[in-house]
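Sharing a structure below in structure tokens format, with a few things to ask.
Only one protein chain is missing from this complex, and each of the others stays in its spot.
By letter and in written order, the chains are A, B and C; residue numbering begins at 1 in each of them.
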Amino acid sequence: MSPDPGGVLGGGTATPPAGAAEAARPAPVPSARRRARLAVLGASGYTGQELTRLALAHPGLEIAALVSREHAGRPASDLLPGLDPRTAALPSVVDPRGLLALLASGTIDVLAPCLPHGAWRDLLAEQPALGEGAVAVVDLSSDFRAGGEGYVYGLPEAFRETIVGAGRVANPGCYPTAAALALLPAAEADWIAGPVMVSALSGVSGAGRSPQLRTSFVELDGGASLYRVGTEHAHVAEMERTLARLGGGRSIAVGFAPQLAPMARGILLTAHAPLARPVSPDEARAAWKARYADEPFVRVLPRGSWPETRAVRGTNRCEIAVTTLHDGRTLLATAALDNLVKGAAGQAVQNLNLMLGWPEITGLPVHGTPW
Amino acid sequence: MSPDPGGVLGGGTATPPAGAAEAARPAPVPSARRRARLAVLGASGYTGQELTRLALAHPGLEIAALVSREHAGRPASDLLPGLDPRTAALPSVVDPRGLLALLASGTIDVLAPCLPHGAWRDLLAEQPALGEGAVAVVDLSSDFRAGGEGYVYGLPEAFRETIVGAGRVANPGCYPTAAALALLPAAEADWIAGPVMVSALSGVSGAGRSPQLRTSFVELDGGASLYRVGTEHAHVAEMERTLARLGGGRSIAVGFAPQLAPMARGILLTAHAPLARPVSPDEARAAWKARYADEPFVRVLPRGSWPETRAVRGTNRCEIAVTTLHDGRTLLATAALDNLVKGAAGQAVQNLNLMLGWPEITGLPVHGTPW
Amino acid sequence: MSPDPGGVLGGGTATPPAGAAEAARPAPVPSARRRARLAVLGASGYTGQELTRLALAHPGLEIAALVSREHAGRPASDLLPGLDPRTAALPSVVDPRGLLALLASGTIDVLAPCLPHGAWRDLLAEQPALGEGAVAVVDLSSDFRAGGEGYVYGLPEAFRETIVGAGRVANPGCYPTAAALALLPAAEADWIAGPVMVSALSGVSGAGRSPQLRTSFVELDGGASLYRVGTEHAHVAEMERTLARLGGGRSIAVGFAPQLAPMARGILLTAHAPLARPVSPDEARAAWKARYADEPFVRVLPRGSWPETRAVRGTNRCEIAVTTLHDGRTLLATAALDNLVKGAAGQAVQNLNLMLGWPEITGLPVHGTPW
Partner (left out) sequence: MSPDPGGVLGGGTATPPAGAAEAARPAPVPSARRRARLAVLGASGYTGQELTRLALAHPGLEIAALVSREHAGRPASDLLPGLDPRTAALPSVVDPRGLLALLASGTIDVLAPCLPHGAWRDLLAEQPALGEGAVAVVDLSSDFRAGGEGYVYGLPEAFRETIVGAGRVANPGCYPTAAALALLPAAEADWIAGPVMVSALSGVSGAGRSPQLRTSFVELDGGASLYRVGTEHAHVAEMERTLARLGGGRSIAVGFAPQLAPMARGILLTAHAPLARPVSPDEARAAWKARYADEPFVRVLPRGSWPETRAVRGTNRCEIAVTTLHDGRTLLATAALDNLVKGAAGQAVQNLNLMLGWPEITGLPVHGTPW
């Protein structure tokens, strides 16, 4: 189903896959690797599973190790419902303590920690050589999103040039990705004149796969809830850091109202902010369209259309609609993405593509199934 | 759970039902009617059905007519899944053209139009006598929410004194009820210094019962969507009217981002506004608690708790949590209610109770089933 | 909807609640108790919560103790989402070790264990006096469904006469209740000539409230699964015991295919069996109608209608449709009920009503909300 890796990735003519957007960026040919041997750490969680599925369909990624402390020794198919165990040629699950040996033997060379927050930092503290041996690390947890240990922040639409060729990338959080992409054109243009208020609902997979009463079916089906409202959510600091960086360092305060909706996947986000000068709805829309014209994974919706999560379900796309209210004094920007793809595993693959010198869109789904 | 009709409504000792909140208001005894003969117009819609269910359990309401142009002549049980046709002593469905005769004969004396917007106004234009013959009309559509024809706006927590004994009440919309209750203490105290931004998600019953592609199961399950974002939604004008009235006439602009979530019932609302002076989270919470201390159907949540729709599912309660952000300069108020109960049929019963001189809580569910 | 406790339970004129089915049975007046002080054991589970909600609305039941080892000492509202803590006058949660003292002091006199299977038996082994002190015990677990310790099997439609006035009742399982009610007329008439095959789907609340991966939202939403198919499910033996008893002792083999569907509540069951002699669809329907004519909680649907769980959601009703196939040689009987009401807590209240000498329908919901 996937193109021959040799043909696509091996030479200097890295063409994008048929049917995908024309990638406007020059292919970073010199450093392109033929094939990466990937270890997915935390392979039983929703993010780890999604990354494994994407990697199976990626022509340059070989799943060389699935890592899970809890499930070590079990066949991969036990962790990955939906895969046909007869044809998914996956290695058995290994314990994280075996990672160093796999790195040393050359069995793996790229690491993707999909771990609970703090766990990757802890592993590095225990086994410092882990951080050194890998050709590339894309960390899907929040451990290094504020920087440290050489990690760059992996939001390609904003910071692509620092990701290309990087060896260590901190993959953004799902909410911060949606918020940053919704507001980026305004932040870059220095339009935002006061606190940004973000209201967003998330599918339940965003809460992780460990069984909890609050994420059990009966407790969630048919209802929605607000949680950790205000400014203390770890994602608020991440949003503020990104907005400040986009705006040239000027600090912008964020308030956040996250909500859990009875669906497995998807983030739907609404952001409001006062504007420094009146901007008409058409001017705002034109600015967003211009800024994202060359971005394969961001689509600005036409006037009168508003984001919905099913349109991006299973894809690496973020769909955005923007307008202004109150005679142009209030910005209203909205976005939808799939929290497991553009909000996690898909963006990690997008980052790996940039890190490893492959076309940015390689192996990433552009069309989804809305139901 | 409901009091004996004779005992509660017939005399001067109208005590609240056992197990319900102590009603602080004096019982408007003199005008109290023993029993009202209710006609539900639009009995097959979600609002009409919910009102019928509530009326069945109400000691003072007798369902004397179910009215539906489309289903006239059919037994009531065809319209009301969930009712046991062996024991629900309901009249057959009648056509709206028969209403005048029913009014004239004294078969009905209270009307509750649960119709698509404009239909009640049209009926009144066709049969002006309809509006005159009824002892009480509570209109659940939006036709007279801006006033006209003697209708008062039926938000008891804000305008109780104008509803008591009124003959014509326009029942508020579901979103505007949640927004008004979330913001009421701030609006009354004149704390709001700029545009209010409201983001809210609604269950699908809010979109009505007529089959549409956008409300079909497959299109909705597993996804959420924004729709009619901005300032044009009819509910925006209703919110602005109420906020202005609460604030003594000063106009407050509202921006609105309504969303559809994959659940049958419930509204979860978040509102932000700049504050005229810094207010601490504790001061805000104390103000809301004080304002709502005597309200049987509004509950202000303790610090650290945030609204969820399942907690109010099937009840006439609105649950509210409030805080301030950014050194007290931004108000963040949140609310949850059941769009079919406090957002429609339950509030209509609450209004009828006030209009007809009964204890405000009569027949209204205080405890719900979250699943 | 419920009668005034004094009027209904105190005297000899126990009239059925207004709007409910006419109760054909003679009221067992002599032993009728005015009021029972109920202890719900396992008050945080779905069954315990449902029983607590039903008991709150029951004129003869006072919730005198909520018992939970895990939540002892916490306020009841923490365990019972949906209840308004301002008005639900519930006692704090107590540890099971305090039960004996409560019994001894007369604080409680009726016990309803809503515990994981085996736990009630274990408690009795630890504190034998528990079993002796209570006026009535209705056990909602499976511990005594096969008999023992004086427990009678509490399926009122089949064995009412043994339940009236009994002190110890084992409440049937949810699947066995649906299967027994679907097949009862055929079993009593000795029509079944071979193995009965039962296929049924259940809502997720049937799997209990302890967090498990398999009952988490993401794992269940949008999918259905078979589990423990065959003859080993504990419910198979319970079905076989009931069918044998109904048929005068002749053994009938059962095969069972239980399924989990993505909904919180409800059982939808289909049963097939070869018939001893050809029976026409009309003859079968007439037999079922005749058998259940006086049963307030069983409704046989008219020809062409088939059961759906939403019609019985929140009620104590079981709806049944029956036909025959293949020239009358195969019986096809179907049923729907709410697993938490007629399949658990509602049936327990029905049994308590019979045990304590109250009208069988007291306090039980006949109308439900389908969404």
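What we mean here is this: contacts are C-beta pairs under 8 Å (C-beta built on N, C-alpha and C of every residue); 3 or more make two chains touch, one makes a residue touch a chain.
Given the structure is predicted, the values throughout are model-derived calculations rather than measurements.
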| item | value |
| --- | --- |
| Candidate in contact with the missing chain, chosen from C:G106, C:G150 or C:G223 | C:G223 |
| Chain not shown: contacting residue from C:Q49, C:T87, C:T323 or C:N351 | C:T323 |
| Residue among C:A264, C:V300, C:C318 or C:M355 that touches the chain left out of view | C:A264 |
| On chain A, residues whose C-beta touches the chain left out of the figure | 1-4, 7, 17-21, 46, 53, 56-57, 81-84, 86-89, 205, 221-222, 264-265, 296, 299, 308, 310-315, 317, 363, 365-371 |
| Touching residues (missing chain, whole complex) on chain C | 194-195, 197, 199, 201, 218-219, 221-231, 253, 255, 257, 259, 261-266, 268, 270, 272, 274, 306-310, 313, 321, 323, 325-326, 329-330, 332, 334, 336, 370-371 |
| Interface residues of chain B (partner: the chain not displayed) | 46, 203-205, 209, 211-213, 215-222, 262-264 |
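Definition applied: only the chains that are shown with their structure count from here on.
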| item | value |
| --- | --- |
| Farthest chain (mean CA position) relative to chain C | A |
| Where chain A touches two or more other chains at once, by residue number | 218-219, 221-222, 262-264 |
